[in-house]
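Only one protein chain is missing; all other protein chains are in place.
The first chain written gets the first letter, and so on, giving A and B; residue counts start at 1 in each chain.
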Amino acid sequence: MIMAKEAKHVNKLTLLSKGWNAVFVIILFIIVLLVLIPMVLIAVVSLSSEMSIANNGYSFFPSEWSLDGYRYLFKTGDQLADSYLVTIFYSVTGTVMSLTAMTMYAYVIAQKKFRFSRAFTWLLFFTMLFGGGLVPSYILNVRYLHINDTIWIFLLPSLVNAYYTIILRTFIRTTIPDTLFEAARIDGAGHFRIFVSIVLPLFKTGIATVGLFSLVSRWNDWFTGMLYIQNPKLIPLQTLLTKLQNTIDFLKQNAAIAGTPDGVALLRTLPDENMRMACTMMVVLPILFAYPFFQRYFVQGLTVGSIKG
Amino acid sequence: MKKLWTTRILLYFIILVMIFSLGACSKGTPQASKDGATSAPKPSDAGGKGSEAPAKEEELDFVTLDWYLGLTPMADNQMVNDAVNEYLKEKINANVNIHYWETKDWEAKMTTMISAGQDLGIVGFGSQSKLDYVVQSRRGSFYPITELLDTYGAETKALFPDPIWESMTIDGNIYGIPSLKDNCYIISLIYNVEMADALGLDMESVKYTNWRQLEPFLTEVAEKRHEKFPEYDEYPLTGGAATEVPYNFAIETFLNDSYLSVCNIDPFNDVAGYDDDTVFNLYATDEYREFARSRQRMVEKNIFAYDYEGKSEWNYTGGMFAWVGWGYTYMQEHLWGDKFTTRMIVSDHIWTDTNNYFSAGTAISAKCAEPERAMMILNLVNTDPEFATMMRFGVEGKHYVMNDQGKMQFEGSERNGGDRADYGYYYWYAAPVGNLTIVNAPESLIGPNGIMLTEMQRYNKEAVVPNHMGFVFDINPVSNEIAACTNVVMEYRDVLRNGQLGSQDEVDATVDEFNEKLKANGVDKIVTEVQSQIDAWKAGK
Partner (left out) sequence: MVMLQTGANVRWKRRKKIFRKEDAALYLMALPTVIFLLIFCYLPMGGLVMAFQDLNITKGIFSSPFVGLKNFEFLFSTTDAWVITRNTVCYNLVFIVVNLVISISLALMLSSLRSGRYAKTVQTVYMMPYFLSYAVVAIVVNAFLDRDDGLVNAILKLTGEVGKTNWYHQIEVWPPLLVFVNAWKGVGYQTVLYLAVISGISIDYYEAAVLDGASKFQQARYITIPHLRYIVGISLILSMSSIFRGDFGLFYNVPMNQGKIYPVTDVIDTYIYRALTYLNNVGMSTAAGLYQSVVGFVLVLIVNKIVNRIDPDSAMF
């Protein structure tokens, strides 16, 4: 609380000059346009008719508007709802589990005086470099652990991410001064107590950042679902979306088949471009809603130099 | 520093222990891992039961198998699966879990599952069920069915003559059952009847052996269409694939569709200068260069569109004139919707080759717990019309009805009564399933009196058989060159076959570059290797 008040006081003295502020605002706005224009295109395509796309390509001004792209989504309403639910559930749960394990480990390897901190760091980092690949993991998950086609396949194999853990370690080392450690240790506190009462509250920003990254990577993951899930109730959102766009790639790569009766039948089931874009919109929008929740934690970073906020 | 090293050594030791324990675990794992599996008698036991029909029902335990098909999932898959299970339970006391997988699923999952040694029951192979028969057989992914065929699949075996089974033999064993369908290359020109009439074309006089020959005809039609129907200018004249084989060249290929090693077929001799026992690289020939140039010309004149895939809407508009066809022995009146009628002209060259039989079929997974039962199921689907029809068209009453003439139709059925896009279950052709000739289908698909199927069998019998039918190439000696050359092919081939280049000169320059690069990456070594393997194979016959 004291820090906030002081911050405001300091901020009053350190405002950016209006001139420079304007320059920054303009630069940032141009970048906003660069980012938004393609997104607008996606939204427009999702509302164009298939014929318009075939004739004129992807255009900001389709010759014909249509809600057909969303028709598919309404048709498979149940499946879509299930996918949303399961994706939200495992993203959140997985992130929480992940953060628990990773923050504890980051704390351990952040201890410079700990005898095995280097060994543990290596144990972790080595897995970032080398991996057995898809087949051995598949054998492990399906044959020995039997977690395929269950919710655990989303939670367990991605429990610890070496990259994020090392980022967490960096946060711990840089935001928490050694003196605090020493003081607490002299007072006789055990590591776990230090961790919970001192470290966690102080590097909330780090946790929020890694938490966001972790959540997003789970949300975006289409491959796990594709490889391991049969049960329609467990299909994640991105897997559903990816399945849609694959038929057309197949046809492009196997051009000869287009002339055969089976190929013609495949053409009939081709998901339309506008449908693909509609699905993209359904994937992106929820994250935009969830994002402000995380943003609170880096607000300090955004408001170190601001009046309001 | 010392501590760091000791910890590192400790780490590596732990890893080594892991590896060996994994190895020990692996060896100890029994073959069968699926549930529902009872004892798995070895093939040799089957011989003891005698060579007649399968054992009596009372002796069979109830088992469940998986069946993976490369077909797009539809709404009523489960319903039909249940119906199939009722049928199978009655006949052979077994059930199947049918998995309908679309192609990308197949690519991503199937190779991993096979490599991981999963029990996959019955597996499709070929171009739709995207598994390469030769590669997978050589890797031991499939169960050898040579003896099983004789014991439990005698009727299926009788569907194909012996030379075909010889072609299916890899390293001494048969690993798959080809699907009996159009097992030859039947190329056709499908055209829009109304437009042909409006342009005053005499389609009766059109005769051709491959699509390269149609360039003058199509150019003429394009001009006429431009004059009479300028509003159709935004649509290409023709839709369809630009692939070299089978639409443009009738040759024998030895490396799937990479065309790095091919042979002429007697009597077609599509490529001058090579007898039908000499292997050559298609891309280095003059005919290929001319083919690339002609594609560029035709795309420039909007006879073909270079980005045709994905613009399937164009097909239904009535503004296009023609399409390539492959495998049609009967042309439905309304292939592309109700705006216009379609008819076709089949090319004069009909041929087959070893690869054709590998392009669609079924195999049994190497780790299958119940190979005998799997073979029984396959025998049924290839010989029993009821089962074969059920797999294509679902359940009577729900997905189709029998009208007063006793013929099958979709109108009036519960789930397939409306729009084609809303059908509950419909897999016409469905090459991955098996024998097509015994399927009962509506007249709109197979023509009056099932003419499509009778024509199909006629073509199969009359197709020209190439010299090296049955020869399968072993890629191991030149796998590096193949890898390198495949990359080169991927770089140049699409641009040339899709006619995307700006001018004829550019085409020439690109073809030259293409061939130079192929040479630099060892294509000649591949050709020599294929040639020597063929010569050895011929000598051994």
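Here are some notes:
By definition in this document, contacts are C-beta pairs under 8 Å (C-beta built on N, C-alpha and C of every residue); 3 or more make two chains touch, one makes a residue touch a chain.
It should be emphasised that the depicted structure is a prediction, and the values quoted were computed from it without experimental measurement.
From the options A:75, A:115, A:146 or A:233, the residue with contact to the unseen chain in the full assembly is A:115.
Counting over the whole complex, chain B has residues 4, 14-15, 18-19, 22-23, 26-27, 111, 114-115, 117, 132, 135-136, 139-141, 255-256, 258, 307, 366-367, 475, 479-484, 486-487, 490-495, 500-502, 517, 520-522 touching the chain that is not drawn.
Contact between chain A and the absent chain runs through residues 3, 6-7, 10, 13-18, 20-21, 24-25, 27-29, 31-32, 34-36, 38-39, 41-42, 45, 56-60, 100-102, 104-105, 107-109, 111, 113-115, 118, 120-125, 127-133, 135-137, 139-140, 156-157, 159-160, 163, 165-167, 170-171, 173-175, 185-186, 190-192, 195, 203, 205-206, 208-209, 212-213, 216, 219-220, 222, 238, 241-242, 245, 252, 273, 276-277, 280, 283-284, 287-288, 291-292, 295, 297-309.
We take it that only the chains that are shown with their structure count from here on.
Averaged C-alpha coordinates put the centre of chain A at 39 Å from the centre of chain B. Across the complex, chain B is touched by residues 50-51, 53-55, 115-116, 118-119, 122-123, 126, 134-136, 138-139, 142-144, 223, 226-227, 230, 242-243, 246-252, 254-270, 273 of chain A.
Chain B contributes residues 3-4, 7-8, 10-11, 22, 25, 29, 33, 72, 99, 102-105, 108-109, 112-113, 115-118, 127-128, 234, 240-243, 245-247, 257, 309-315, 323-328, 335, 420-421, 427-431, 497 to its touches with chain A in the complex.
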